[in-house]
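Left out: one protein chain. Kept in place: all the others.
Every chain is named by a letter (A and B) in the order it is written, and numbering of its residues begins at 1.
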Amino acid sequence: MSEFFRVAWHIVRKDMTVEIRSREILFTTLLFAVSVVLVFSFAIVREGRAPDDVAAGILWVAISFAGTLAMGRTFERERYNDTLRALMLAPADRPAVYTGKLLGLLLLLGLVEIVLVPLVGLLFSAPIFAYPIMLITLLATGTIGFAAVGTLFAAMLVRVRSRDTLLPVLLYPITIPVMIAGVRGTAALFQATPDEPMARFWIGLLIFWDAIFLTLALWTFEPVMTE
Amino acid sequence: MRKLTTPFIGLSAGMLLVAPWIINAAPYESTMGLVQKVFYFHFPSAILFLVASLICGVHSFRFLFMKRQSADAWALSAAELGLLFGALTLVTGPLWARKAWGVWWVWDPRLTSSLLLFLIFASYLMLRKYGGPGSERLAAGMALFGMLNVPFIYVSVNVWRTLHPQTSVVPTLPTDMGIPLWFCFAAFTMLFLALLTLRATLELQRARVEALYLAEDEA
Partner (left out) sequence: MNRLTVVDVARHYGRRKALSQISFTCDAGEIVGLLGPNGAGKSTLLNVLATLVTPSRGSVQYGDRSASEGGAEIRGMIGMLGHDLFLYPELTARENLTFFAQLYGVTGVAGTVTAALDQAGLAERADDFVSSFSRGMRQRVALERALLHGPRLILLDEPFTGLDQASTAALVARLQGRQQAGCLIILATHDLDVADGLLSRAIYLKDGRMVGTDTESRGLADRYRRAIQ
């Protein structure tokens, strides 16, 4: 078991080292996410004010768009010198490789969310500090569900020609339940009078989805990745 | 199964031909009147839509984990039929909704997840078409995730309050509404099974032709 996490940890560290050197994926993803928030805000604002409940939706749309971009880019790196093949060749457990890539993606998205949430709070006067722990849990569980499926699909599509267009096409229909739960839960917390039980319900549902998606992804990673 | 396809198609064609009269003979539902009769087509389509998803999921599992090559043909066939019956459901539904609820569409859990399942079928087929060689395995992996949607769709109307009738409505229908329903249901199911088998057989034969082609110049 510790072998599993050891391998995953080494992969995360390697990805972090590469990323820290160039910071390419982090900056481009961050900038893209902020652009999405701004574009949607401009589109929706009327007479200088945005309608209520929009903040949560915009936040999660930005996370999902930016996340898809980041996933594509991290696996593009592994395609460059065919290093994905080297990872598959290792005597390590294949699901450990998946877990390593997933954790790296989660770290990246976490950093993006640290910037996005205050931005959304600022632009829409959303009470992001009212229930910080619940908000963080919501964001974490939603992002995990989304990233779990996304990492699998991005890895699957690495050798496919139209991978850039196919990734969102495959990913969004399947992860929309997660997105809906994330948006509804966040909206419940951003309301004028926050609805805690509602948010708790959605968190519960997200944890349920996460468990199922993670299990299925770990299970299918090896058969789907072997040619 | 293969031998039954012709009688099934014949029977279902005949039944669907007769169906309008049988549906006409059914009593009017108290609040919705004539429009409610779309239900006799909408309900079987919807159920077969979900069934297609389960079949696709099961065969994708067999293909991926139990390495059964033939399962892939059934998964593909089920996905195409899922798209067809999903389209039927998503067309008959709004037609009914417009008259019964006043709107073409509402974003309630059942409609939303049904639409998503339809999109999942579409993207499955797109992956198979544009994914290049080896895309069958990838699509099979994806189908497993798609299949998870199905229980969600079924249960969603019971968990959330919604305009959609609950799942307890069907078993409690009066007999003179039950008969046309099960009649149409039988017709649609036979059609579904016949088409499923035909498509899968076609796919299996295509694979066999390919194997023959590949074996052609081997001594």
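Assume contacts are C-beta pairs under 8 Å (C-beta built on N, C-alpha and C of every residue); 3 or more make two chains touch, one makes a residue touch a chain.
This is a predicted model, so every value here is computed, not measured.
Asker: Just name the one of A:76, A:93 or A:195 that touches the chain not displayed here.
Answerer: Going through A:76, A:93 or A:195 one by one, A:93 is the residue touching the chain not shown.
Asker: For subunit A, which positions touch the chain that isn't shown here?
Answerer: 3, 6-7, 10-11, 14, 17-18, 21-22, 80-83, 85-93, 226-227
Asker: For review purposes, identify every residue of subunit B that touches the missing chain, sorted by number.
Answerer: Output for subunit B: 133-134, 210, 213-214, 218.
Note that in this section only the chains that are shown with their structure count from here on.
Asker: Centroid from C-alpha atoms only, then distance subunit A to subunit B, rounded to Å. What do you get?
Answerer: Taking the mean C-alpha position of each chain, the two centres sit 32 Å apart.
Asker: In the complex, go through subunit B and note every residue touching subunit A.
Answerer: Residues of subunit B touching subunit A: 64-65, 112-113, 116-117, 119-120, 123, 126-127, 130-132, 134-135, 137-138, 140-142, 144-146, 148-149, 152.
Asker: Considering the complex alone, what residue numbers of subunit A touch subunit B?
Answerer: Touching subunit B from subunit A are residues 149, 152-153, 156-157, 159-162, 166, 169-170, 172-174, 176-177, 180, 212-213, 216, 220, 223-224, 227.
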